[in-house]
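Okay, so here's the structure we're looking at.
With one protein chain removed, the remaining protein chains of the complex are shown where they sit.
Moving on, here comes chain A:
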Amino acid sequence: MTTVATVSEETDSPYALSHLDALESEAVHIFREVAGEFERPVILFSGGKDSIVMLHLALKAFRPASVPFSLLHVDTGHNFPEVLDYRDRTVEKHGLRLHVASVQDYIDRGVLKERPDGTRNPLQTLPLTEKIQAEKFDAVFGGGRRDEEKARAKERVFSLRDEFSQWDPRRQRPELWNLYNGRHAPGEHVRVFPLSNWTELDVWQYIAREGIELPQIYYAHEREVFSRSGMWLTAGEWGGPKDGERVEKRLVRYRTVGDMSCTGAVDSDADTIEKVIVEIAASRLTERGATRADDKMSEAAMEDRKREGYF
């Protein structure tokens, strides 16, 4: 038939990289570009799976030398103890330097005011941006992925921020081939996202392949939780449970790690990495849709926070 298009019967060449190898190689390339072009880069490290994968990639990129970057944690004061423990062990193990920007300090000094809902996620922006300015960081690695959210789908791998750390989606530099443009003026910095092209499933598959240790809250465990706005939250000093919210013991795990006040757990019996991967692959909810209260505030919540300097 004349209108049948050509169908190639060839298979991929033996030199085609697997998708995980291709993503890993690309991320390593990004880390090395930053090491080559910037004076004071820093990795945002929360103890969450994306930042743990970032650090793992950075360690591989510079072997057998050590990672030429320090770490920065924005501590909301509402962290999961297991995650802080993981953070401190990791810093110790790899001989890294950790900077902490503390939301609690800002509240204690009266610079920031606690919100009525107890959520501290939106309060992170000021401590983060002031720390970047004070330490003169010129490249700040974030674990953001474009699959997370539609405003993030527009994000560049190298994303210039002005002296106020603001993101202007209309004034982004086109990113061509793998030629990343890191030019910036004094006071400006570049947010760098080595995991831009990874999906949540890629991250989990990579964690499994590389045997990366995670904080235990990512795996199913029994936990005392209560229900608020359709999410299971862990009780804490941040203001939960309130009257009428009943605490019960459930088998749950976390898909993301963030501020305890707005990060929900999901019902799950996935207590191994294999079970987690099968569960993620079958899930019909995005990780943010399932477990992040702050993204549900408005249609453009993420974009608006990113414009102000949020990661």
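The rule is short, and it goes like this: contacts are C-beta pairs under 8 Å (C-beta built on N, C-alpha and C of every residue); 3 or more make two chains touch, one makes a residue touch a chain; residues count from 1.
Keep this in mind: contacts and distances are computed from a predicted model.
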{"item": "Which of \"sulfate adenylyltransferase\", \"Phosphate transport system permease protein\", \"Na(+)/H(+) antiporter subunit C\" or \"NrfD/PsrC family molybdoenzyme membrane anchor subunit\" matches, in UniProt, the chain that is not displayed", "value": "\"sulfate adenylyltransferase\""}
{"item": "Full-complex contact with the absent chain, from A:Thr76, A:Gln205, A:Thr234 or A:Thr263", "value": "A:Gln205"}
{"item": "Touch list for chain A against the chain that is not drawn", "value": "1-8, 10-13, 15-26, 28-29, 32-33, 35-36, 60-66, 146-147, 149-154, 160, 169-170, 172-179, 181, 183-185, 196-197, 199, 201-202, 205, 209, 274, 277-278, 281-286, 289-290, 299-300, 303-304"}
